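Read through the structure below, which is laid out as structure tokens, and then see the notes.
Every protein chain except one is present and positioned as in the full complex.
Each chain carries a letter (A, B and C) given by its place in the written order, and its residues are counted from 1.
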Amino acid sequence: MKTRLTYGMVGGDLKAFIGDVHRKAIGFDTRAILVAGCFSSDEKLGKETAEAYKVDPSRTYKDYREMAEKEAVREDKIDWVSICTPNFLHYEIAKTFLEKGINVVCEKPLCFTLEEAEELERLAKEKNLVFAITYTYTGYTMVKVAREMIKKGKIGKIININVEYAQDWLVDSLNPENQKATSLSVWRSDPKYSGISNCIGDIGTHAENIVHYLTGLEIKKLVCTTDNYGMALDLNANMIIEYENGVRGALWCSQVACSHLNGLVVRIYGDKGSLIWRQEHPDYLEYTPIGGAPELMARGAGYTKTYDAGNLSRLPVGHPEGLIVAFANIYRNVITTILKKENNEPLTEADTDFQNVSNGVDGVRFIHKAIESSQKGCWVNYKD
Amino acid sequence: MKTRLTYGMVGGDLKAFIGDVHRKAIGFDTRAILVAGCFSSDEKLGKETAEAYKVDPSRTYKDYREMAEKEAVREDKIDWVSICTPNFLHYEIAKTFLEKGINVVCEKPLCFTLEEAEELERLAKEKNLVFAITYTYTGYTMVKVAREMIKKGKIGKIININVEYAQDWLVDSLNPENQKATSLSVWRSDPKYSGISNCIGDIGTHAENIVHYLTGLEIKKLVCTTDNYGMALDLNANMIIEYENGVRGALWCSQVACSHLNGLVVRIYGDKGSLIWRQEHPDYLEYTPIGGAPELMARGAGYTKTYDAGNLSRLPVGHPEGLIVAFANIYRNVITTILKKENNEPLTEADTDFQNVSNGVDGVRFIHKAIESSQKGCWVNYKD
Amino acid sequence: MKTRLTYGMVGGDLKAFIGDVHRKAIGFDTRAILVAGCFSSDEKLGKETAEAYKVDPSRTYKDYREMAEKEAVREDKIDWVSICTPNFLHYEIAKTFLEKGINVVCEKPLCFTLEEAEELERLAKEKNLVFAITYTYTGYTMVKVAREMIKKGKIGKIININVEYAQDWLVDSLNPENQKATSLSVWRSDPKYSGISNCIGDIGTHAENIVHYLTGLEIKKLVCTTDNYGMALDLNANMIIEYENGVRGALWCSQVACSHLNGLVVRIYGDKGSLIWRQEHPDYLEYTPIGGAPELMARGAGYTKTYDAGNLSRLPVGHPEGLIVAFANIYRNVITTILKKENNEPLTEADTDFQNVSNGVDGVRFIHKAIESSQKGCWVNYKD
Partner (left out) sequence: MKTRLTYGMVGGDLKAFIGDVHRKAIGFDTRAILVAGCFSSDEKLGKETAEAYKVDPSRTYKDYREMAEKEAVREDKIDWVSICTPNFLHYEIAKTFLEKGINVVCEKPLCFTLEEAEELERLAKEKNLVFAITYTYTGYTMVKVAREMIKKGKIGKIININVEYAQDWLVDSLNPENQKATSLSVWRSDPKYSGISNCIGDIGTHAENIVHYLTGLEIKKLVCTTDNYGMALDLNANMIIEYENGVRGALWCSQVACSHLNGLVVRIYGDKGSLIWRQEHPDYLEYTPIGGAPELMARGAGYTKTYDAGNLSRLPVGHPEGLIVAFANIYRNVITTILKKENNEPLTEADTDFQNVSNGVDGVRFIHKAIESSQKGCWVNYKD
């Protein structure tokens, strides 16, 4: 029986931020080893990255197509590939590895068009492959606790939702003389690299995703305004969303909101209580039962561990876990799922608790519908 | 030269909450004395109230019409009347006193229909009378400081607005077996007493008003959803609002949001900074300049007093002022304005810094437009 | 049966801050009227103050001795006198009125020496007079709720106490060039006006008092350091206190602690839970039961009203009450007590829930013992 996996990576050179997060997260449980990679279009940098992680030169590739092809036919081929490239390359790379029968873990957003997204979803299903999307915030223990509390009826029937994801890092770009200087903001505003949306695509989708993850509610329709402030793509958006069962809610995302750093805040209101989770203080969850005082639940505390998800906590109570642990929690389930599949063991709901290609498709649809509503200036149905 | 005023009150018997707040607030600066009243439809209670405040029996009235008539012809007639009755009586009472040439201070909302509101506005203008509406929150010092900071360009050009006013006190009414018990929630849901809206009319208007007070921005159009949860009137509403100059923002109000007590929170984002004010901790204002750390400004602190409005503070820094002081700040300006008018002194902008009948008309329009959008399921223009 | 009282005031002219707070607080429940006063050593200002409050010229006095004498022999003499003068005058004035058989309400600290304090205590007892000390913070509803919770065993046996009262307003005086400019800080540092201590006397006593009020624990011994930073009197002090039953705790007070405005924070730890109250947000109380999450209790909320003290709340939940309401809560009980005594009605524990001359004596003893420990550089027993 297999107890350890090997993986490859596309993107994620030594200078890239997110690839490093993936590697650390994967390494958390020492159940998977990096053995292959196509780390960079810069050959020297790719080589250095391979060396730093002791990836054999024979499995260090210059081209991801070559990598997929060669890995696919090895006896000891990689169990999955993690795609950490810029967004506009996700589709081609993911498709290539799926076609070769290799499981995929991909950064969000999945890709740019709904057609591409659905093609990837179809491919993964046909080939019976694991296709995980790393929606980071679903990895936090207290998010999982909130989800379990909702499922168990602790806040009753959901009656209103309020989610926001506000940052301030692009506010400088509103200042004309700064626009040229900020190469990142230029990149963010170029449809070639960002698709049809910047802000909604980058962070709005996280907000949409976490609500879905927590509540399971599907969107029925939405109305949206976007603000470009003279740039090619959106930097700010306000939405009202109607979910199934008539539940309504608001979603706000912004990259130009001074005072907010990485301010994802999700608030779910039920007729028996409410739950509030704030990304910047992820180890805490505010629970207010109807008629009671707000309770600040902490990851790792005994009362939190009365929930199954509370036991996913890795560090003692009061010691901040942070982003990498959240990522590690996602990979923990991905690795368990791939291991069990390879060992022909049955999968539990807990094993597959990670966002997959279908959630990725939802994310792409969400972006498109929001932009459509903004452009048409009216409500749009979600599944038309 | 007159240095002290007299006033009368309609409503506000000893058992009523808000009348008492008005009296304490008026008494704060010892420049006005209660001398007449029609305090209650319950004669005995009215008499007791008069006695408690040493109002002469000869000026204690059973009927507000009689009061208006008799006071109007006295040499020492009241300088204004404060109307503290249930909302559905505001229109008739205000009209009666205006017609007799008596200044009016009225609780919000002004009245139920736009026609009535505009009639009162016209009457006040024709008669050149002061007509103040007690939008409580505009009385807080730090709200005034925020307004001054915005005017002075501290946050630059406004680019996004987010305001919410969430309470939880009607969430019990969502529980079928509780609905009969809660007489207040029944009253709140009866159009006879609440007009066409409950939640938007009661608290949504405060949210709309404070944004207007802070920014001066007029609404161009809005889209709104309301949630009645099986009751006659709305208990929750989500809106996207477009202001003049294309500025957008979100507004959420709710009376069924567990964890929120009297949660008015207003956040104004500019291209040079942001300001956040929270009603439950009114002595503080969070200011974040672009590129800087959030600063928690405190009422009474030296740096706050570099703003004119900062000097309106009444208690030393760190000693909470609370609701009654906010009310007293509104009355301070109302009394100054009436005094100066009677003394033929020129009025400054600071003197007339209170919400007036035109703001009351705006409030009524806002309620109607929001409900219209919700019913039609689309954006509605504001001034059509 | 008497239902309304009359009172006089010494000090508290129109320009003084605290006298005004007393008058507003007394007026809150409309059960007492200001009829006599010796408001100021400045005759003109005293007269203006009298006029503003419609105090008859015949009962406006230039000298508090004359006031005590003349009021004492009137049929309609004042029911009590409120002393709002600078601290160094408290003793003489209080003594004068007590000797004439008039009830006293006095600002803290009671006086400067333990001998004087005990003399006043003895006098009040002999004459069977009410002698209240306005330790402001004991008036806050949530402080009273905390006290009731402790009495009812909600946090079990007390095992540790941590109280601090930190302000920053004298930090400027540490800067040599500022010292002359700050007349107030000079006054604060002059033993003639402040007694043997500045910081402990001004705010440390509040910290000591609130712990005693909440827990009922008497001090057995203490060790203290004081920091004068080159001034005549202390600006900062650290203490360890041992209470009866061996309970220990820390007390810190400072007037030079940047970031603190009026930062009285008291934390009581028991073997079954803990309670934290913060003066700057007085409507909230943090309660953590053993094994549970911290609960943020709010004044006015239903669950708070399950405690008797919770029902003392005056404004609806979520509307800040502030300092004046706290003061009004103190006077509510003082007035009830005086009324009942005059009507020969039995007094309940709730009626006499205000700090009295004995608490004032405790306060003076505390100051002396703390300074003694600091000077001797060792622990000192409290009751030696």
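Couple of notes before you dig in:
Quick note on the criterion: a residue touches a chain if its C-beta (ideal position, glycine included) is under 8 Å from a C-beta of that chain, and two chains touch if they have at least 3 such contacts.
Because the structure is a prediction, the values reported are computed rather than measured.
The chain not shown here is touched by just one of C:6, C:238 or C:356, and that residue is C:238. Only one of A:81, A:129 or A:325 touches the chain withheld from this view, namely A:325. The hidden chain makes contact, of the residues C:68, C:124, C:145 or C:171, with C:171. Those residues of subunit C that touch the chain absent from the view are 155, 159-160, 162, 164, 168, 171-172, 174-175, 223, 225, 227, 229, 236, 238-240, 242, 246, 248-250, 252, 254, 256-259, 269-274, 276, 286, 288-291, 294, 377-379. The chain not shown here touches subunit A at positions 17, 21, 24, 27-28, 30, 52-53, 167, 169, 260-263, 279-283, 298, 300-301, 315-325. By the touch criterion stated above, the residues of subunit B touching the omitted chain are 287, 291-298, 301-303.
To be clear about the criterion, only the chains that are shown with their structure count from here on.
Here the spacing of subunit A and subunit B, counted between their Cα centres, is 44 Å.
Taking each chain's centre as the mean of its C-alpha atoms, subunit B lies 35 Å from subunit C.
In subunit B, no residue reaches two or more other chains under the touch definition.
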